[in-house]
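Dropping the structure in here first, questions after.
Only one protein chain is missing; all other protein chains are in place.
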Amino acid sequence: MSLRVAVSGASGYAGGEVLRLLLQHPDVEIGAITAHSNAGQKLGTLQPHLFALADRVLEDTTAEVLSGHDVVFLALPHGASGEIAAQLPENTLVIDAGADHRLESASAWEQFYGSPHAGTWPYGLPELPGQREKLRGTTRIAVPGCYPTSAQLSLVPGFAAGLLEPEDVVIVSASGTSGAGKSLKTHLMGSEVMNGMSPYGVGGVHRHTPEMEQGFSAAAGEPVTVSFTPTLAPMPRGIITTATARLKDKTVDPARVRQAWVEAYADEQFVHVLPEGQWPNTKMVLGSNHVALQLAVDSRVGRVVVTTVIDNLTKGTAGGAVQSMNIALGLEETLGLNGVGLAP
Amino acid sequence: MSLRVAVSGASGYAGGEVLRLLLQHPDVEIGAITAHSNAGQKLGTLQPHLFALADRVLEDTTAEVLSGHDVVFLALPHGASGEIAAQLPENTLVIDAGADHRLESASAWEQFYGSPHAGTWPYGLPELPGQREKLRGTTRIAVPGCYPTSAQLSLVPGFAAGLLEPEDVVIVSASGTSGAGKSLKTHLMGSEVMNGMSPYGVGGVHRHTPEMEQGFSAAAGEPVTVSFTPTLAPMPRGIITTATARLKDKTVDPARVRQAWVEAYADEQFVHVLPEGQWPNTKMVLGSNHVALQLAVDSRVGRVVVTTVIDNLTKGTAGGAVQSMNIALGLEETLGLNGVGLAP
Amino acid sequence: MSLRVAVSGASGYAGGEVLRLLLQHPDVEIGAITAHSNAGQKLGTLQPHLFALADRVLEDTTAEVLSGHDVVFLALPHGASGEIAAQLPENTLVIDAGADHRLESASAWEQFYGSPHAGTWPYGLPELPGQREKLRGTTRIAVPGCYPTSAQLSLVPGFAAGLLEPEDVVIVSASGTSGAGKSLKTHLMGSEVMNGMSPYGVGGVHRHTPEMEQGFSAAAGEPVTVSFTPTLAPMPRGIITTATARLKDKTVDPARVRQAWVEAYADEQFVHVLPEGQWPNTKMVLGSNHVALQLAVDSRVGRVVVTTVIDNLTKGTAGGAVQSMNIALGLEETLGLNGVGLAP
Partner (left out) sequence: MSLRVAVSGASGYAGGEVLRLLLQHPDVEIGAITAHSNAGQKLGTLQPHLFALADRVLEDTTAEVLSGHDVVFLALPHGASGEIAAQLPENTLVIDAGADHRLESASAWEQFYGSPHAGTWPYGLPELPGQREKLRGTTRIAVPGCYPTSAQLSLVPGFAAGLLEPEDVVIVSASGTSGAGKSLKTHLMGSEVMNGMSPYGVGGVHRHTPEMEQGFSAAAGEPVTVSFTPTLAPMPRGIITTATARLKDKTVDPARVRQAWVEAYADEQFVHVLPEGQWPNTKMVLGSNHVALQLAVDSRVGRVVVTTVIDNLTKGTAGGAVQSMNIALGLEETLGLNGVGLAP
């Protein structure tokens, strides 16, 4: 089987990572590669690590160029994917790495994004309860945001098991700079980010907040609210998320709490609940689709604390996208994703 | 005026930073420099950036060597300072950068440190309410821990103003690796820390937790409990602390909340509440005694979020120590601390 | 076909990288995994990124444990591999990532290593002239040093084409810290290496110097001497080598010089002479077996300057080892090496 796959937004970090993974996928033939302002340039000048594609020329991102493929990846600024997707055949598998189709609530979308809602697609986080089934056979996939991937994998098992209170959930994440994309901004320059950590989008305004609440609420069966603070860390890739929630029963046996997470991920190939006493490190998962997490019950204050690491570009974006593609098409879920984390 | 000052633990990061600052202090003459296993070596081989002291030989850390100075800095492993201090004259100003004399509660000490309590000294964080006065004229100072410095400066104004609930306080910090000291451990090697972020001491077990609770409780006038999670960041220096607490009145005017912090630090020379819209970055304060913070009210969830940056070795250790020394001796508070943050 | 492969030194960086690559090799089954002081521990505590092998227990590095495999990788301190190798069957493919069997000159070995020479094995740098043929069918392979890999790939085409003078060859390299291994040394700690660059082994004493001279001399057909200076850079992986040599004919057409490199690597899958105007960056090749280089003729001073990047652990050690294994066994040369450089 050979799938013909197109990738839009190929000059950016998300698009580049999709291509990096597809080059290692045995069943994929890379078709059109498109960009916006960089159309007409050779990929080698923009993504020099993709030697095998160095001489490919970026085409314009149009429905015409993208049609005629089995799969189309959209790695576009939010707001751009809805329009393109509407012009692609219904039987083409369209995978949107942008935000447009993630939220079920149109009002949450409008509150946080300030534009009309483009509709909701099946959500590409197969490790959520019942989610893998919803992806099988679909032709439209919304890839989760990078922070929501790490946040939901951190706390959904506890909400699903009825262990966690729906209020005073606090999530603090640190992300590598590639999460901010390739746009030229002073605060993202190397001289500015090395040696520095800085928060942004503080106070409940980050657009990934409602996406986290959506996943938690679905798992909990009641509305969950979240205080989310992202920070920028001096590393190119990786997210570490510290997620903490109040236990409904402050006297619950910590072993029972742990069991909820162990069971939730028992059959998952990419999510690893580390042995007790071992803490995750973003280096464990760099460039891979793996997730590592550890949890602790703080009985003094009656809260559980979960720390989770992912690579924001791989499991947090392109890897989750390829994994979802494999599920949608009935392929083995790990194809193209056998890469091992790059340590040291 | 010329003070004769001794520094113990001079081969470590805290001791080295004390020396770095004292070299820039106009009223200080550096006397004995001591170490433990490195005694007998030249300082230049251990702290090569201190060119002016390169040929000084490290002496043994004994009361005999340390006596005969106006001021003695102790930068020793916890448990070691109490014994040495007891042998020094009462009129010598002894400044302990270790943990031994920070906690007022002997039971909290014993719970977190597992050894007998050495007693409580005046706490060297002059920006706390009423604390500066307690430092004037004292001859014993307990330098705060680096995380508690950033945490207390983050939330004490809100507790002192009666704005914050005493439960579900969540503090997540990221520290540069020098916070872990100079001891040889695999997870602290450069190959391991670059590109990596990792938590440790999760679940309410980190020893700085009761120190934070002590400061918050004093300010609030009621017992405050804290969920604290520290992480290690890929940078040598700097702490960013994200501190969030539930508002007693969820409908409070955000401007009134902000005002509590602005007023608390209006007369402080080292603490800067940034203009609205500007976020702190550890780079603003590297190598300096300055503190930068910003806060936001998240009305959706009824919490305040404060993000604060310090240099863990300067304001978080050696700078706070020198500042407290100046206060104790009636000197201008900023002497030796005019260094500006090293950016970029 | 399924090869049973043993890896010794599996707790170190070179051994870990061999395992990382073998996990992606379709024809390999990983057999014994051995260590020295870490024998008895689970691999997951020492190499947590290798999730698939987390529960494997490290065995002792003995000939008994290593025998019964088709291939044995030795990632041991120099001096240790000769003894072990002598006890392994002659028809076992033994691949030594250490230095013991690289040098042809016993006197050069003794001068730089100060111990008796263990003999010379076929040299695992197939891109050298005629070298690929020498590897086919061999059962003993000496993996080149990381610096010599980058240095020889930089200048051998010029020496082979008779363009370069044999004296005043100057090579300056910067390596990521993993090149120094996992041993606990103060100058390798994160707090020390971040923000710092430092030379070492200056003045013709680095042990990789005679290995470079061996390769250059063989290509030139006359003795070549080298001034080599290595430096340590604040990154975990990667080598950039700047290599410069005097042109025999200072008026030679720069295009003719360039042609020598283009032709030398025209059929190589892993070595990329970049398009004119594009410069290599270690990020292009991180975690991959690729090599990128660029050259310039400085007519003002009559020298050619070549800058070359590799990943010291991949092409510089484990990748070169796997590539050589594939050649020795008659497999496709790129098996297990389809990983793409991890950028950004």
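Labels for the chains are A, B and C, by order of writing; each one numbers its residues from 1.
The criterion applied here is as follows: contacts are C-beta pairs under 8 Å (C-beta built on N, C-alpha and C of every residue); 3 or more make two chains touch, one makes a residue touch a chain.
These numbers come from a predicted model, not from an experiment.
K.L.:
From the listed residues C:105, C:242 or C:269, report the one that touches the chain absent from this view.
P.N.:
Checking each option in C:105, C:242 or C:269, the one touching the absent chain turns out to be C:242.
K.L.:
Have a look at C:24, C:120, C:231 or C:338 and name the one touching the chain we're not showing.
P.N.:
Of the listed residues, the one touching the omitted chain is C:231.
K.L.:
Looking at C:143, C:286 or C:313, which residue reaches the missing chain?
P.N.:
Hidden-chain contact among the options goes to C:286.
K.L.:
Would you indicate which residue among B:284, B:297, B:310 or B:327 is in contact with the undisplayed chain?
P.N.:
Of all options in B:284, B:297, B:310 or B:327, contact with the hidden chain holds for B:284.
K.L.:
Which parts of chain C are in contact with the chain that was left out?
P.N.:
167-168, 170, 172, 174, 187, 191-192, 194-200, 202-204, 225-227, 229, 231, 233-238, 240, 242, 244, 246, 279-283, 286, 294, 296-301, 303, 305, 307, 309, 344
K.L.:
Identify the residues of chain A touching the omitted chain, counting contacts across the whole complex.
P.N.:
So the residues of chain A touching the missing chain come out as 13, 176-178, 180, 182, 184-186, 188-195, 234-236.
K.L.:
Which chain B residues would touch the chain omitted from the figure, given the whole complex?
P.N.:
For chain B, the residues touching the absent chain are 13, 16, 20, 23-24, 44-45, 47-52, 54, 178, 194-195, 236-237, 272, 274-275, 278, 281, 283-288, 290, 292, 338-344.
We adopt the following convention: only the chains that are shown with their structure count from here on.
K.L.:
Taking every chain's C-alpha mean, which one sits closest to the mean of all protein C-alpha atoms?
P.N.:
Minimum centroid-to-centroid distance belongs to A.
K.L.:
So which stretches of chain A touch two or more other chains?
P.N.:
194-195, 236-237, 281, 283, 286, 344 - these are the residues of chain A that touch more than one other chain.
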